[in-house]
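Removed from the display is one protein chain of the complex; every other protein chain stays in position.
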Amino acid sequence: MTLRNRWRKTLSYFMLSLTGVCAVVAVSLLFLILGILVYNGWRSVDWNFFTKLPKPPGEPGGGMANAIVGSLEIILLATIMGLPVGFMAGVYLSEFGGKTFAFLIRYMADLLNGVPSIVIGIFVWTVVVRRFHFSAYAGGIALALILIPITARSTEQFMTMVPQTLREGALALGASKWRAIATVVVPAAYRGIATGMILGVARISGETAPLLFTSLNNQFWGGGLSDQTASLPMMVYTHATAPYDDWHRQAWAAGLVLLFGVLLANIAARLILSRGIAVQK
Amino acid sequence: MSPNEYMTMGTANLPSASSAAGKPVGQQGKLKAVNLNFYYGAYQALHNISLDVPANRITALIGPSGCGKSTFLRTLNRISETIRNTRVEGEILLDDENVMNVDVTLLRRRVGMVFQKSNPFPKSIFDNVAYGLKVNGFRGRLAEAVEKSLKRAALWEEVKDKLHKSAYALSGGQQQRLCIARALAVDPEVLLLDEPCSALDPIATAKIEDLLFTLKDQCTIVIVTHNMQQAARVADRTGFFLLGKLIEYNTTEIIFKTPTRQETEDYITGRFG
Partner (left out) sequence: MSAPPPTGARALILRLRSGDEVARLITLTFASTILLVTAGLVYELWSTSSLSRHKFGLGFLTSSSWDPVTGQFGALPFIYGTVVTSAIALIIAVPVGLGAAIFLAELAPARLSSAFTFFIELLAAVPSVIYGVLAMFTLVPLMRDYVDPFLKKTLGFLPIFSGTIFGYGYLTAGAILAIMTLPFIISISREALLEVPVEQREAALALGATRWESTWQAVVPWARLGIFGSVFLALARALGETMAVTMVIGNDPAIHASLFSPGYAIAAILANEFTEATGDIYLQSLICLGLVLFLLTIVINALARLLIIATTRRGSAHP
């Protein structure tokens, strides 16, 4: 073997091993992140965490009950507002859309998907908060605006995957178009659609930036949905950036709980999808 | 029969397909095409088709790939409308009534279709057969109607113990018979079959051909097939399509033994297609 060939072979072996290293590094990042969070946070995730309100720095026994409830409230608002709209838009794009209008909507949905969430927050601030005040509703609206284009595109994606012959089979039996869609096409695509929805909700539940100017945060229970409301992501942010060690501890705990919830939803969604899409090819 | 009348009927009163609701047995003109032209956008796929389908007979449409026979079949129950940018010129008459004047969902209850590749819904066997009944507002006893359809499709014995299993658990041939049962459930007067056996093995094919014989007493059947032997076996009348035109249409015996057109003879003897 010539020297040049030996060099080429060595280089090949080296570069390919390097790619393996890159892959291992990438995957281990996930476990590293989980590990660091668990290490720093698990001691603070106790009964108090889930049931008590935050205490001033230095006082032990505080928790983030208001943030957990607040997050759930805001996410629920966003889900109620965003999922049906996104779903219907996706149905339109896949089943009814003409050429130009559907193209326009698709383009705008992709555009919205790419807008930084903080800009969405500013938008909701100018439209809602300026006229009313900081509230859970505003936070919910901001998150809904993020959820709608995601849901629309993923619903469309899974509905178009349903073979045309299934639609024709329903129509040939005398079903009207909307009936065929509701009783055959949507059930055929429901796994993918559900997955897309779960992933979307998981995504918005971790978002902080849109809440910065809409629902703000709250150290107490607050006055209901039309008042500024605590949320887990905001708590993580405010507690991590504060100068108290005690609050840093709480930030780790909140971060751990938040990450746990988000990852759980993601894993569940992906497992649902991998069980198979309910249509035989 | 109006949609309202149908919806208030009980099991006993589903009309039998032919004699009550249309032409007497064997009479010409159950389903007629008159100067039918069909366009995909600017492309003309069917040229001036005029065809008379007799009641309670099996009519086969043959021809090489792309000759327009499937396209023609799909205009008969207006399922061609699901594709954008298509245009129909001329008339299609069901019992002398223009199908464009009839509500399309009602038309499709009277003219059923079975597709080339079986397309059962992702539901149970029972729900598949019941689907057309539910959608058309059937008020009678569903289980009886489903059993009756599955018997007509010669599938009942094989599935009676697993009606609530998924339709996808069946074999290819069984799935196609399920689709036939599903189409029969709404008691159509006409049944259109688009190459129903092309994806099936010879045994399954034979079962379905036998089925068609038993069905033609209750139903008018139009079958598209690229298998000439199949047409020769089952059909009373045969139409030969080529390049979007109906070249010749006559009794099966004449088409296969003494065709009058050269193109027909070339196709029959295997010179092309």
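Letters A and B mark the chains in the order given here, with residues in each chain numbered from 1 onward.
FYI, a residue touches a chain if its C-beta (ideal position, glycine included) is under 8 Å from a C-beta of that chain, and two chains touch if they have at least 3 such contacts.
It should be emphasised that the depicted structure is a prediction, and the values quoted were computed from it without experimental measurement.
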**Q.** Hidden partner chain, touching residue among A:A67, A:A89 or A:L143
**A.** A:A89
Q: Check each of A:I122, A:M161 or A:I272 against the chain that is not shown and name the one that touches it.
A: A:I122
Q | Options A:T51, A:Q164 or A:T241, residue touching the unrepresented chain | A | A:T241
Q.
Using the document's contact rule, name the residues of chain A that touch the chain not shown here.
A. 8-9, 11-13, 15-16, 18-23, 25-27, 29-31, 33, 36-37, 40, 84-85, 88-89, 91-93, 95-97, 101-102, 104-105, 108-112, 114-120, 122-123, 125-127, 145, 148-149, 152, 176-179, 181, 199, 202-203, 206-209, 212-213, 216, 233, 236-237, 240-241, 248, 251-252, 255, 258-259, 262-263, 266-267, 270
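Please note the rule applied: only the chains that are shown with their structure count from here on.
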**Q.** chain A and chain B, separation of their C-alpha mean positions in angstrom
**A.** 48
Q | chain A-facing residues of chain B, complex | A | 77, 79, 82, 105-109, 112-113, 115, 117, 119-123, 131-132, 135-136, 168, 179, 182-183, 186
**Q.** Residues on chain A engaged by chain B in the complex (per definition of touch)
**A.** 163-176, 179, 183-184, 187-188, 278-280
